[in-house]
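Right, I'll just put the structure down here and ask away after.
The complex appears here minus one protein chain, its other protein chains still in place.
Read from first to last, the chains carry the letters A and B; within each, the first residue is number 1.
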Amino acid sequence: MPLILPLLLAVVLFCIGVYGVLARRNLITLLMSFELMLNAVNLNLVAFDAWHADGLATGQTLAVFVITLAAAEIGLGLAIVLLLFRGHGHVDADAARDLVES
Amino acid sequence: MIATAWRVVGVGFSLLVVLAAALLYGVDPQQTSSAGAMIGEDFWFAYEFRTDGLTVLMLAVVGVVSTCVQVYSIGYVRERIASYTAIVTLFTAAMVTVVISDNLFLLLIGWEVMGACSYLLIGHYWERRDARAGAMKAFLMTRLADIPFLFGIFVLGVGYHTFRISDLGSGPMEPHTLTAGTLLLLVGVVGKSAQVPLQTWLPDAMPGPSPVSALIHAATMVAAGVFLIARLYDLFVEAHTTLTVLAVVACVTMLFAASCAMAAVEVKRVLAWSTVSQLAIMFAGLSLGTHDGRHAALFHLMTHAAFKGLLFLCAGVLLHQVGSAAFVVLRRYTRRGALRKRMPVTFVTMTIGLAALAGVPGFAGFFSKDSVVEAAWETARDGSTVGWIVLVSVCVTASMTAFYCVRLWLWIFFRTPALAGAVGAFEDDDPMADLEEPDARKLHEGSWLMLAPMILLTVGAAGLGYTDGVHLNWAIALITTVLAILGALPAYSLWHRGADPRPALLEHEYGVDPAYQRLFVVPVRWLAKLVVGGDRDVIGAYVRAAGRTGVLASAGFRKLQTGNVQTYLTAAVVGVVALAILAGVIGS
């Protein structure tokens, strides 16, 4: 199997995730897009592991670690989103403008 | 308590100066120098002092006059005693510094401290507008003159490679440099001693307390100019141009000031103009360039210190007891013959002071003035034009001096016989003359603290003339006496008729002040407005523009601060992409 195949798939997934992060309004879909990007990274790790095959299973282990990190990240992210919802009554990224210079 | 302490310090310091003069009398000239430092690479600056005959003479004059003034002030000054006494003491100390210093910069320090002290003392009654204005005027005019003075010090010091006064004059010197340096110094002297054209500050300094006037006029401030030329006499003698300029300035000043004194209607103003005139006589003696001239000038300085100090103290008593020294006010009392009867000591001492000023034979002023005339005559006899000019000017001034002395004396102390009880010349000016009956019984002599210094100075005014050894040139004595009588007679006859004609030109003091106002004050104010406007509208515009640019730029930049995290993130990603492209472009 050519290595380029999983790499290109990862690029496509990653850029779809970037688009989602930059364009979606709902903060929860933003988080979903993050997950897509993280998955692209995982795909890279696993593909390079299969290609490199060093016997230490480095890429796979790291992929598992990243999945764990993603779980932690989504837990915190959703907590923040819920906090925002509690305070403002919405989860709209466009409307959450407390940082604005007024 | 503080006031008493300061008075003790003040009187004690003055007595110390007198003591120093007494101890140094007859001692050989000495020079000392204490720790110093290099200025640049060539000049050694140190605290250098010297004592010689001139120092002793000046110390004696300063010490005696300031002792008298300090004692007199105890009875005279009623408010802000501590600061007043302290400044008078500092004033005296500054003059002592000038007198004993052997270094031009040290001398300059004393010179400038005197300027500051005179400013503070003239403005002692700062509640009064005229006192404030007079103090400011004195400060500005002397300061104006001090700038050339400073440059004169530079020229002489650099020319001779030393700032030590004893070493000046040794070594070769380019004549033009010498002339330039002495001329620059002369400007400072003219300002300090109130000679033409910087004469107007001295009469305007009269709102200050009378003892201060006595100190300024007799011993410290204005005498410093005479002292300086006497100290650097060797240099001035070498610079003929400077001496000629000095002679012209002195002659113009003495006639100008004497004529102004003839028309002044306030005792202190008459005395102020007379000081200017007498100082000019001293400068005239110095300008002769001979040893006799210098000797005569210093002799006159000494006698003048005695009788002018005395006269100002007497005027102070009049001010203190009557409340004013204007002829008009004094005449109200005089019409009833009150002044003489109620204040006999003041009357007698003032009479002697005026006699000394007018040059009545036997009194101090007579001898010293005659010695100036004699020195001028000796120079003139050798065919010197300067000598002749000085001689004629001094003689005319002697006559005018007699005129204003007699006028002052008669009008303030004597009832006009022709108009006894009726309205006289000065009553015409006084709208209150008949409405307000002054209570002559309230009038009384000043306290003994004030009278004692006056009596001491009276002794000086009467007897100082004999200290120099009486060596009269009888012909000159006769001529000056006749001239004095010629001046006194018109004054007597005018008074006898109850008339006091005052030409408008003299009464306005030749319109110098308005002219200065138009020539200098108004343009300077205009310039100041221009500068303020320039600062506000030109420089300030840049400052404000800078501020406004910042505000506008920040208003633009804050538009970028949308508060939307996605915008920020988009910018970050775009930046990353741009950097990646850039790296690719550079790397390839």
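In this text, a contact is a pair of C-beta atoms (placed from the backbone, for glycine too) under 8 Å apart; a residue touches a chain by one contact, two chains touch by 3 or more.
Going forward, contacts and distances are computed from a predicted model.
Participant: For the chain that is missing from this picture, which UniProt protein name fits: "NADH-quinone oxidoreductase subunit J", "ABC transporter permease", "Thiolase C-terminal domain-containing protein" or "ABC-2 type transport system ATP-binding protein"?
Facilitator: "NADH-quinone oxidoreductase subunit J"
Participant: What shown chains come into contact with the chain that's not displayed?
Facilitator: A, B
Participant: Can you work out which residue in B:M38, B:L449 or B:V573 touches the chain that's missing from view?
Facilitator: B:V573
Participant: So which bits of chain B touch the chain we can't see?
Facilitator: 566-567, 570, 573-574, 577, 580-581, 584
Participant: For review purposes, identify every residue of chain A that touches the missing chain, sorted by number.
Facilitator: Residue positions of chain A that touch the missing chain: 1-9, 11-20, 22-26, 28-29, 31-33, 35-36, 39, 42-43, 46-47, 49-51, 53, 55-58, 60-61, 63-65, 67-76, 78-83, 85-87, 89, 91, 93-94.
Quick note on the criterion: only the chains that are shown with their structure count from here on.
Participant: Cα centroid separation between chain A and chain B, in whole Å?
Facilitator: 92
Participant: Under the touch definition given earlier, write down the residues of chain A that touch chain B in their complex.
Facilitator: Residues 18, 21-23, 93-94, 96-101.
Participant: Which part of chain B faces chain A closely enough to touch in the complex?
Facilitator: So the residues of chain B touching chain A come out as 558, 561-566, 569-570, 573.
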